[in-house]
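Apart from one protein chain that is not included, each protein chain of the complex appears where it belongs.
Coming up: subunit A.
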Amino acid sequence: MKLPLLKKKTVTEASLSFTFTRRAMVVGGLQGAIGALLVGRMGWISVAENEKYNLLSESNRVNLTLIPPRRGWIIDRNGRPLANNRTDFRVDLIPERATDAENTIRSLAHLLALGDDEVERIKEELDKSAGFRPVQVAEKLTYDQFAAVSVRLPDLPGVAPSQGFSRNYPAGATVGHLLGYVGAASAKEYEERKDPLLITPGFKVGKDGLERSFDRELTGKPGAKRVEVTARGKIVRELTTRPDTPGNPIKLTIDAGLQEYAGRRLATQSGSVVVIDCHNGDVLAMASMPSFDPNSFSDGISHLEWDMLSKDDHVPLRNKTLQGLYPPGSTVKPMVALALLEAGISPMDTVSCAGAIRVGNTLFHCHKRRGHGSLNMRGAIAQSCDIYFYQMAQRIGMDRIASMARRVGMGQKFALPFPSQSFGTVPDPAWKLKKYNQKWQVYDTVNATIGQGYMLINPLQMAVMASRLATGRQLMPNFLFGAERPAPEPVGVNEEHLVTIRDAMSAVVNGGGTGGAARIPLPGVMMAGKTGTAQVRRITMAERGGGVRSNASLPFKLRDHALFQGFAPFDNPRYAIACIIEHGGHVNRIEDAPMIAADTMTYLFDQAKAMEKLETIEKDWGGPPAERMARQMAAYRLAKAIEKGEAPPPEAANAANAAEVGNSAAAAPVAPVPPPAPAEADDAPPPADSAP
């Protein structure tokens, strides 16, 4: 039984033992080799790559905390601050570090006595936040509040208290649209710039207006604090600190006093005032009211306040000076007259006004139903006779008028440091053909000569027009104090013609014309100007038959715009002004465009006198803007609470409201009652004398 054995090694105990010894040596050798490999690897990491890992270890250990740079001041032409910084204790919440946001917010609300709408805002921002971006909990804390939060930090994960600076606007709402406001950078801005400064708690970027346009200049260089931190972010000790470099100040051409005065003088109206220096085009004031308070915007506005502002029919969120477009109405008449003179029409030529003329199929009316009788150019401007201009304009044609309109700045776009602007239009045959593919009609010319139809202007453009009529030079508006600019080009009109126009415009105010309310109560300073009324609705033939409805009886949105442009002194113009009151309807002489313009102009010549008048009449409409806004906010909050059923029933609320309103005059439109309540109640009863 021999098996066919394979060629196989015979294994014996001895050979196996030998194999074992050999293999054990192999195993031992392998162990040694791996040991050597490990030593080699360790040497590589710790010697060859030592520098790299040292760096990584340092960047682990050392946390660089940026200190937000103080923002540069914005100062007025005399060095008065329009925007500065205030030392501030603040508390932020960093969403990604908050483990139990709900509880943390509740504790914070308790510690800092936050209101419900504040808590709501924080929760809302927390939901929208990208995680790393801090959400502001509260600013302007007292030291005690700050300390109360600081000692409880271990129980409040994600809460970051800090001492820093916050933006302060001493003039409040009156500079809102001019300066804009600041706020924490949005997630999108961070995505774009990837600058860690943007997500540093307390750092704000310009969000609107000049704050946004000059953001780069105003932002300084951040300081830095090096601290040793644990992996969980606990600070072990402070290493070194480098202070911040504040941003550069921006000096504006604005006169802080005048700006605030203009804002306050606009009273409860939805309007704007622009004042330009006739020497060089510097803008001295550019107020748009009502406005938001940039202080509260920069702090993070509450949902309720935003809600209130966005529902207000006086549109506090729109910068009317640059984004509001209005038909210029009769304020274009001096410009049209200048075009007439240029076209060779004698100022002494007269037109007889019978109250209406027929152009084509349409009957065009003068604002004075019975007609003005026979008028020359001076009289036509002073009395703002429409018929004179209807007839004269037809003689020279639209192109010449449009040319003049452009030269005085209508329709011109200015390169201004504002993020958003809308410029008006000067229509002419070519424009209409291009835009609507329609032929220019005679009635278009007729409409344009009284600043209606397609013609639009913004308040700044109107002030520029006033300054150019005043000086005969194409002044360009400017906001930076001492900015270099080329000498303005001439408007290109005969000086004699200008004198004629100025004289006629003076007659508007001082010669028994339509702008008597714009008379300046100072000896030797005479304002020249032109009133305007811009219709926003169509008056039907039927209505005309039965008598045109008075503005006071119309809903707010349908009332005419009231406009005024002018300059003073009339014979040697120093300042030019424009004022537009949206849906003013000339129902309240004190709060109408001419008198607002006159008082603002007065401020430039006699501050004390102007202030005295303002303080007297301001009481009648409920005090300065800040007081009125606070009351409005309180009323709105109450109304909202009633709506939600969280406050006492309406009777009680009304009583409370009435009590609040009680300390101002009954007519004062304190709280533009929350929408949808119509706004008629807001405006004072009509003191019948209305300028056209």
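Points to keep in mind about this one:
By definition in this document, a contact is a pair of C-beta atoms (placed from the backbone, for glycine too) under 8 Å apart; a residue touches a chain by one contact, two chains touch by 3 or more; residues count from 1.
Everything below uses one rule, namely that contacts and distances are computed from a predicted model.
When the listed names "PqqA peptide cyclase", "Phosphonate transport system permease protein", "RNA polymerase sigma-70 factor (ECF subfamily)" or "Peptidoglycan glycosyltransferase MrdB" are checked against UniProt, the chain not shown comes out as "Peptidoglycan glycosyltransferase MrdB". When the whole complex is considered, the residue among A:56, A:433 or A:539 that touches the unshown chain is A:56. Among A:13, A:144 or A:484, the one in contact with the hidden chain is A:13. In the full complex, subunit A touches the omitted chain through residues 8-9, 11-13, 16-17, 19-21, 23-25, 27-28, 31-32, 34-35, 38-39, 41-43, 45-47, 49-50, 52-54, 56-57, 60-61, 228-232, 236.
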